[in-house]
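Of the protein chains in this complex, all but one are displayed in their positions.
Think of it as A and B in the order they're written, each chain with its own count starting at 1.
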Amino acid sequence: MAAYGDLLEERIPDLRRRLETGELAPEALLEAALERIAAVEDRIESFIALDPDAARRRAAALSEKRRRGEALGALYGIPAAVKDNIAVAGLPMTAGSRMLEGFLPPDDAVVTERLLAADAVIVGKANLDEFAMGGSTETSAYRTTKNPWHPDRVPGGSSGGSAAAVAAREVWYAIGTDSGGSIRQPASFTGIVGFKPTYGRIPRTGVVAFASSFDTVGVLARTVEEAAIVYDALHGFHPSDTTSLPRDREPVAPTLGRDVRGLKVAVPTFWLVGLHPDVRARTEEALRVLEGLGAIVEPVDMPHLAYAEAAYTILTMGEAASNLARFDGLRYGRRFSDARDLAALYAETRARGFGREVKRRVLLGTYFLSAGRYEDMYVRAQKVRTLIRRDFERVFADYDLVAGPTVPTPAFPLSERLSDPVAMYQSDRLTSPANLAGLPAVSVPAGFSAEGLPIGLQLVGDVAEDALVLQAAYAYQAATEHHRRRPAL
Amino acid sequence: MAERLTEETVQKIADAAAIALTDEERQTILKELQEILDFVDVLRAVPVDGVEPTVHPVPLAIFMREDEPERRHDREALLARAPEAEGGFIRVPRVLGD
């Protein structure tokens, strides 16, 4: 037990060294994770599906691989969680929805293939808001994940299961998706690192689409270094996703530690208003830390950020209505109707298969795309998206990074915002701009509220400047201790 | 000022989205949708004349595949996922022939 406890606090690079020498076996590391999961999972409920036996077989196969003297991957033997809107062949993929209950994806997602190619061990599928729509993981049809720092608080969402699993030390890292803050917001709420790369850096193939031009696969881990190691194993173009981007010029992890002196950091004034006082205070402190590291921090005006949430709402709902039209109970998934009339079968299946939040968004998305509203609302929102991109372009002409808090508040109480969609959407207002503009962004632990809830600092870079974002976050983390505190579980 | 939704409009949207609504749901959803519509109405304040709409946030190069057949899945495995299949077909309630 004690030995396992120690293992849980070790970082991936150290574990990876010990696994490579054979001092530590993948089976032993996995057992540490499984034991931890057994101990805390009933309180946290991070996972929709766990498959300890498959994970054990995998760990044994990896041990065998080492015995054969084969080259070992970057994530060799390190247990991970994968958000349940990402396909892992052999495990069901529900996307948190009744509609896909029991659905077995025929193939691995590209990101899963790459995880496995790096010799990772996948222990299970992490809980999420249904179809990644939500900011609290409460819209999942299966379970309510709790914040490891406080049992009555949400873990954030939609990658709340992924974030909680990492924060609760159930796994060392997790894969999530971020369309408007779904990695960064739960990372902020649970005191871990959440990295959303540039749109397209990690292929979306095998990831259940919510809003195709926003959906970005990314990483949740306890430290920036670990997030960078995982990112390095996952990013780069794949011919099955023609919206994916080429690899970074060089692996990012080895570049961490580069000097950030002279880095110019812009702080949008709009991102400092309407904040919880503790969030404001922690953000100010974090910016002072960056200055202490030699960065130049200056306020900037980005006039269109105020419209980000509205544009985000219209565009993602429109894309979601279209992407979710395929769920009709005919070719796969569940059919929730015995109707002998086709229209009734569609309508009943979709009424029962989708939860309330998903229906809300699909209905509104349908509305935004409909004749008479499309030009006026949807196209207008696409144009505002352009204006937000231009705001960033202007800033990045003079600055290297944009910084601010990740979320206006610490984790809110369970069920507080479920029936107040507008309040729920507004918790994305600081994160959705990076998705509107496709930019790389990270949330890094920046301290705690008076109640002891984690607060995150967000750093956003220009298109394809993923490495710079992680380098700055790494420098900040190296100068702070926030990430070392762990939830009392 | 955002459009004032009516139950009739909500029903039309629900029909287009193929989602059945009970009378009660229609009323609560109407309220929620209206709130969201009012919330996104702020966009009307933004001058957008002459601005190009964005579809993808980052520049992406076109990639096309070669016209080479590939078969990786067998029919039975795929059809096994369908709620109703028969003789190699997927089966659905009767559609009026047209």
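Here, a residue touches a chain if its C-beta (ideal position, glycine included) is under 8 Å from a C-beta of that chain, and two chains touch if they have at least 3 such contacts.
Operating definition for what follows: contacts and distances are computed from a predicted model.
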item: Absent chain [UniProt protein name; select from "2-oxoacid:ferredoxin oxidoreductase subunit beta", "Aspartyl/glutamyl-tRNA(Asn/Gln) amidotransferase subunit B", "ABC transporter permease" or "ATP-binding cassette domain-containing protein"]; value: "Aspartyl/glutamyl-tRNA(Asn/Gln) amidotransferase subunit B"
item: Absent-chain contact - pick from A:135, A:268 or A:318; value: A:318
item: Contact with the hidden chain (one of A:118, A:141, A:208 or A:388); value: A:208
item: Residues belonging to chain A that touch the chain removed from view; value: 86-87, 93, 95, 100, 103, 105-107, 109, 204-209, 211-213, 239-243, 318-319, 322, 325-328, 330-332, 342-343, 346, 366, 369-371, 374, 378
item: Positions on chain B contacted by the hidden chain, ascending; value: 12, 16, 18, 55-56, 60-73, 75, 78-79, 84, 86-98
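Assume only the chains that are shown with their structure count from here on.
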item: Between chain A and chain B, centroid-to-centroid distance (C-alpha), Å; value: 24
item: Of all residues in chain A, those that touch chain B in their complex; value: 103-104, 106-107, 198-200, 213-214, 239, 242-243, 245, 304, 306-307, 309-311, 313-314, 321, 325, 328-335, 339-348, 350-351, 354, 359-360, 362-367, 370, 373, 377, 379-387, 389, 421-422, 425, 435-439, 463-464
item: Residues of chain B that touch chain A when the two form their complex; value: 3, 10, 13-21, 29, 32-33, 35-37, 39-44, 46, 48, 51-60, 62-65, 72-73, 77-78, 81-84, 90, 92-95
